[in-house]
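In this view, the complex is presented without one of its protein chains, the others remaining in place.
The block that comes next holds chain A.
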């Protein structure tokens, strides 16, 4: 066994009689563990520092700048502090109020957006005839760009478009899908659900893979009908998957509808299809109101924060239950 260099030093020092070496040794032996502990203590901070720096410089600092800008003025008041003026203007702006109302509407429509992929995944899981074809057909729109989807549905939903022609063929009056303020938001949300449910369907199918087959067999043996099987076996068995799909669908609805809105309605008619992110883009890009847009961004940030925290608590509670 080779003798280590440190042990040879120690042997040589042992022969000295002047006492200096032993004092130095004592000091070294006291410092070494303390240095080691300090390095150990600092190491996590050093390792985390680059990530922290990126978050602070590229995320938190711009966020703080944005919030700060929201308290300044636009146009002639550019650069001056205006307190909460932008926020009070936002609250008085019918466009922004419509945008907030539409966020509430999205929350209400969320169960439908989750139920559709859930039901279709159930049918695929239960092996309806042609289920393999359906699986790929359902997923296909998820790979299309919102711009393409919007352009396709602009044609389909035009007043003199094919859908109204079909309706006319069966004696139904044409519907102004994108020109009627009471209908347009539902048309856009419907298209968004159509375009995105494929991803949720895949998540549901993954959830089904973890479902206990014995329970399904037991239900079948007991003579449970399809609705009973769905209600008493599938939904309880997939509760965590359903919660996950709820969360991701909500985020998708709040943050990914800009493209569709832009192409299909441009916020119209009558401003009825505005969502906060479209409002921000419009104020910043078209109305040259960057400070007002910053205030709207801050408001959207707060909304997302509240929704996010609710989702986190929901997931945490679901985790405790299982």
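Note that in this section contacts are C-beta pairs under 8 Å (C-beta built on N, C-alpha and C of every residue); 3 or more make two chains touch, one makes a residue touch a chain; residues count from 1.
Everything that follows uses one rule, which is that contacts and distances are computed from a predicted model.
Only one chain is not pictured, and the protein name UniProt records for it, out of "Translational regulator CsrA", "Fe-S-cluster-containing dehydrogenase component", "Sugar ABC transporter substrate-binding protein" or "Formate hydrogenlyase subunit 4", is "Sugar ABC transporter substrate-binding protein".
In the complete complex, the hidden chain is touched by one of A:96, A:125 or A:177, namely A:177. Not every partner is drawn; the one left out touches chain A at residues 64-65, 67-69, 71-74, 78-84, 95, 157-160, 174, 176-181, 184, 265-266, 268-271, 281, 284-288, 290-291, 293-294.
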